[in-house]
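Below is a structure I'd like to ask you about.
One chain of protein is taken out of this complex; the other chains stay put.
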Amino acid sequence: MTTRSVGAPVARSEDPRLLRGEGRYLDDLGHDAFQIAMVRSPHAHARVLDIDVSGALEVEGLIAIHTFEDLPPRLQEPLPLLLPHPSLTAGRTQHLLADGEVNHVGEAVVMVTATDRYAAEDAAERILVEYDPLPAVVGPERARAAEHAVHDDVPDNVAAHLEQSIGDAPAAIGAAPNRLRFRLDIERSASTPMEGRGTYARWDGDDERVRLHTSTQAPTSVRAAVAAFLGLQLAQVECIAPDIGGGFGVKIMHPWPEEILVPWAARELGHDVKFTEDRREHFVSANHERAQVHWIDVGFDDDGRVLGLDVEFIHDHGAYIPYGLIVPIITSTQLIGPYKLENYRVVFDSVYTNTTPVSPYRGAGRPQGCFAMERTIDRIAAHLGKDRTEVRSVNFLQPEEMPYDFGLTFQDGRPLRYDSGDFPASLEKLKQLVDWDGFEERRAAAEAEGRLLGIGLATYVEGTGVGPYEGGHVLIEPGGTVQVSTGLSTQGQGHQTVFAQIVADELGVDLADVRVVTGDTRRFPYAVGTFASRAAVMSGNAIHLAARRVREKALRIASEALEVDAEDLELADGQARVVGSPDTAIDLKVVATLSNPLRYAFDESARIATQFANPGKEGQPPVTDDDEPGLEATDYYSPMSSTFANGMHAVEVSVDPDTSDIEVVRYAVVHDCGPLLNPRIVQGQVLGGVAQGVGGALYERMAYDEHGQLQNASFMDFLMPYATEVPSVDIDHLETPSPLNPLGIKGAGEAGVIPGAAAIAAAIEDATGVVIDAMPISPSQLHEQRLTTAQDRPGDTT
Amino acid sequence: MSVTAGAHERIEVEVTVNGVPRAAEVPPRRLLSDFLRHDLRLTGTHVGCEHGVCGACTILLDGAPIRSCLAFAVSVHGRELTTVEGLAADDGTLHPVQAAFQDQHGLQCGYCTPGFVMSACGFLAETTEPDDDEIREGMSGNLCRCTGYAGILAAVKQAAGDLRASGADPRSQHQPEDDAFAGRPGGEHGPAGGDGGGEVPS
Partner (left out) sequence: MKPSPFAYHAPESVDETLTTLSELGEDGKVLAGGQSLIPLLNMRLAAPPALVDLARVPELDTVEVTAEHVRVPARVTHERLRTHAEATAAIPLLRQALDWVAHPVIRNRGTALGSIVHGDPAGELPALLGLLDGNVELVSTQGRREATADSFLLGPLESDVRPGELARAVVFSRPAPRTGSAFEELARRHGDYAMAGVAVTVTLDPARNVAAARAAFIGVGGTPIGVELTDALSGQAFDALEPGEAIGLARAAIDPTDDIHATASYRRHLAGVLLGRALESAARRAAEDAAAEEGTHT
C-alpha cells in the first residue's frame, strides 16, 4: 500500500545529487564560453567624461569591449519599471551600461568579453574611465533633505509618496489618555546568497534561437525581457534556471543588465558567453534592502490598547527603483501584525540615494514593519509597567473575527484580509515553549554569575502565497515515470520533493517515480516567480489540481479498460485497482499507454495495453472532441487573495556587563503556516530564516560612508553569521488551515527572518535597561548606549 | 625539481584527485579552485567568495581541509587532492557524511554543501568523538545562508557516530561492502532516514 507522504518528514530527493557534487549551478555550465567582466563605477555619483580602452587592446585573450555607445538603440533604453504604481510618480531605472552618468558604486560602465575571466579582468583593469565626481546622496534623511539630487530631474529625491489609513489615527491619538512618540531605524542589509548572480547564453545560429541559463527566481519573465530587448519572438528564447545557490529575494530582480547583455553578446559574437558574478561585485551591484527610518506616534488606553497609530517612514530605495514600491507597501500593511488596529495612518516617502538599488530581500519590508510595531508595543508596556505579553493580548485580533478585512490595500493590489490564525493560542504556546513566566528566576541566577540576562518577544503576520497565479503540468509516461513541471524556479526550498509528495499522493505512485522540473521555460512557459513565500501555496496547489485531473482521466480510462465503474477504483501502488479486490487492477503505465491511440509495441506496456484495446466508441473518432491523447493535464491556481501565515518568536540574550558582548542563549519559535506538507522542510525554512534574523540583528549591515563607498564589501567585513553565531532554536507549530486553497496551506519561506531584529532588540533592552531603537546593534554600539543611558540616569548604573 | 615560469607561460601540473592521476597545463596564477572546476571539470567544488572566508571551496590536500581559492594549482603539483566527487561509492551510495547531511536536512540550496562536507570529513578524521561545542567550532569556518546550521551540526554529529561504528576513514571513498551501512536508505528517493532533523546540538 502506498503510504501518504504529504505531511511526512520525507527526505529530500534533491540531496543525493547535490551531496555528490553533481549539482549544476550556473558557473558549472559553459566551460568554453567567453566570459565577461564589467568595469564598474568606483564613484557613488559622477559624470562619465571619457572612456579610453586603448590600454586594454593588447591583453591576451580579449574578445570585445562594449560601452553604452556601442549598444544598439533598443539596448540603450533603460530597464523596465517592473511594477508601476500610481504613487510612483518619478520612477527611474538603470541602463544596461552607464549612459554618461553613474549613480552608485558598482554600476556597470563597460563590458569586457574575453576567453576567460582572468583575461577579462586584466582588460577591465586597463580601461581608463574619466569621471567628474558629483556630490553623493547617502542615507534616507540626507536624501529627503534634498541638498543634492541623485537624478537631476528628481530634485527632491522622492520617487513616491503614499499614504494609507484606517479610521482617523490623528484624532484617536489626540483623544487617547496616553501618547508616545519616538523614532526607529533599521540599516541596510542584503540577501547575500552563497552563489552570486550569473547568466550563460548560447546562440544557435542555425535555429536562430537563444538558450539562456540564468540564476534567477523568475525565469519566464527573464525570457520575456530577453525577447523584447533582442527583438526576438518568445519562441526563439529558452530560459532555464539551473541549480541555484540561494536567492533570498535578490534573484527576483529581473532583468539584470547582464541578463540582457550576455545573450546579446552571444548573438553578436556567435559564441557562448557567460557572466559569473564575483563576491566583490555582488556586494555593490546586486540589490540590497532594509534601510528605513520610522517615526511613530501612538495613543493608547491604560490597558495598553492601541487607540491610534500614526507611522511616517522614509524608505531608501537606492539609485534606481526597478522593482517599484513593493517593499514600503509591505511595511505599511504588514506592520499591523496580529493586532486589531482601528485607527491607523501610514505614510512613506521612497527616496533616491547614491547607493546600490533596493529590491526585496527575504522578509521584504516585514522585518522593518515588525520592528516598528513590536517596539511600539514594548514601549507601551514599559510606559504602563505591564507585562509585554499582556499588552499584546489586549490588542490581538481574535480567531472568531477571521476572516478580517482591514480596509487597506496589500502588495498584490487586493484588500488586506487575514484569512486565518489564532494569535492568543500561538502566544500561549510561545510562553510555554520559552518558559516566559519562569524567566525572572533565570535572570536572578544569571545575575549571580555576573551576566545580564534579558528576554524579548515579537509577533508578526505575513501575507504569503501572493497571486496572480502559478501553473502545473503532470504527465504519466507510458514507462511509468510521472513528469511534473512548474514554471517558477527553486533555490533550495525542496520543491522537487514537496511537489513530488503532492503528486505521489494524488496518483498513488511511489515518490521515486515522480520527477519534478522547475524553472525551465521549455517545460512550462507560464509563471510568476519564486518570492513572497508563494511557491508551495501557488505551484503546490496548481500541481495538486493538475494531478487531480490526471487522476480523473486515469480512472476513466481504467474503468473503460477494466469495465468497472470509476467510482469503484482507487489509485495505489502505481495501479488503478478495484477497491476491495486489488487483483483487478491495471498498471498506470498501461493506462498511460492506453491514453494514446497510437501505440507501437515498443515496450511491455504497449503489449499489455493491446489486451485492453478499446475499439473506440461507435460513431466517434479515436480521439473524441472532449479528449486529448496522453495521460497528462495542466492546471492553474489563482487565488482571490493572499493567505496570511503568522508566528511569534521569543529570545533570551546574555550580555556581558563589562564588554557588552551579546549572546543569544535561547530562541523559541511558534509558527503557523497551516498544514505542513513536509515538516522537516518547513523547519529548515524557519531555522534558516532565524539565522538571517540573528544576522540582521547583531552582525550584518551595509556600511556606507558619506561618499557612498561601501566600506565592507567582503565576507571579512560584512559579518554573515557562522555556526558559532547562530543559536539553537526550539520550534513549535500551530496549524490553522487557510480556507483559501485546496491544500489549506500558507507560505513559510520568509517567516523565520521577520521578527528577529524586534525580538532581539527587546531582549537586549530587557537585559540592559537601554532603550534599543535602532538595529542592527554591535557590542561597541551597545557599550556606548549604556554609557549614555548611565549618564542620563545617574545612580541607576549597574 | 625546481620550476620557473613566466607570467603567461603554462606549467604542467600533475596531481592525484580522488585517487586518479590528473594533469593540465595552466598559467601560474590559476587558482586551485578554478583548476579543479574548469581545467579538470570537477565542478562539485564551489566558489563563494574567492577571499577565503566562506569555505565553499574546501577540499582535502593530503587529507587536510584547505581553501582551494587560497592556493595556486602550481603549488600543489605532485600532491593528493580529495574533492566532494571522491566520497560516494562507485555505485553512487552516499558516504556516511553525505548520508548524514541528507538524513538531518543539512542542506537546502546545496551550494555551500560540498565545502561543509569536506570540512566535516577533515574534522572527523581528527576528532572522532566530538562534543557539540567542538562540532560548532569545527564547522565554524564555513558559511551557509540557507539552513541556519542546525541540520549541518546534527549531520556532523550523526556522521561521527556512524563513522565510529564502521571505523572508516572519513577522508576516503565510501566502500559500502566494508561497513554496516550497506544498503541503508539514502539513494535517490529514500524515505526519511533521520528523525526529521529535529535533533540539534546546542
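By letter and in written order, the chains are A and B; residue numbering begins at 1 in each of them.
Assume a residue touches a chain if its C-beta (ideal position, glycine included) is under 8 Å from a C-beta of that chain, and two chains touch if they have at least 3 such contacts.
From a predicted model like this one, the values you see are computed outputs, not experimental measurements.
Touch with the chain omitted from the figure is made, among B:L42, B:I66, B:L81 or B:L153, by B:I66. Of the options B:P27, B:G92 or B:P176, the residue whose C-beta touches the omitted chain is B:P27.
Touch with the chain that is not drawn comes from one residue among A:P42, A:P78 or A:P779, which is A:P779.
Mapped onto chain A, the footprint of the missing chain covers residues 117-118, 121-122, 125, 278-280, 658-659, 661, 699, 701, 703, 711-712, 714, 716-717, 719, 721-722, 724-725, 778-780, 783-784. Residues touching the missing chain, restricted to chain B, are 1-8, 11, 27-29, 31, 34, 50-52, 55, 58, 61, 64-67, 69-72, 74-77, 119, 122-123, 137-138, 140-142 (touch as defined at the top).
Methods note: only the chains that are shown with their structure count from here on.
Note on chain placement: the centre of chain A and the centre of chain B lie 29 Å apart, centres being C-alpha means. Only residues 8-25, 27-28, 31, 60, 116, 118, 192-195, 243-246, 248, 278-279, 491-494, 510-512, 679-681, 683-684, 687-692, 714-716, 720, 722-724, 726, 728-729, 752 of chain A touch chain B when the two sit together in their complex. By the touch criterion stated above, chain B contacts chain A in their complex at residues 8, 27, 29-30, 37-38, 41-51, 53-54, 56, 83-85, 87-88, 92, 94, 98, 101-103, 105, 107-114, 117, 136-137, 139-153, 185-194, 196-198, 200-202.
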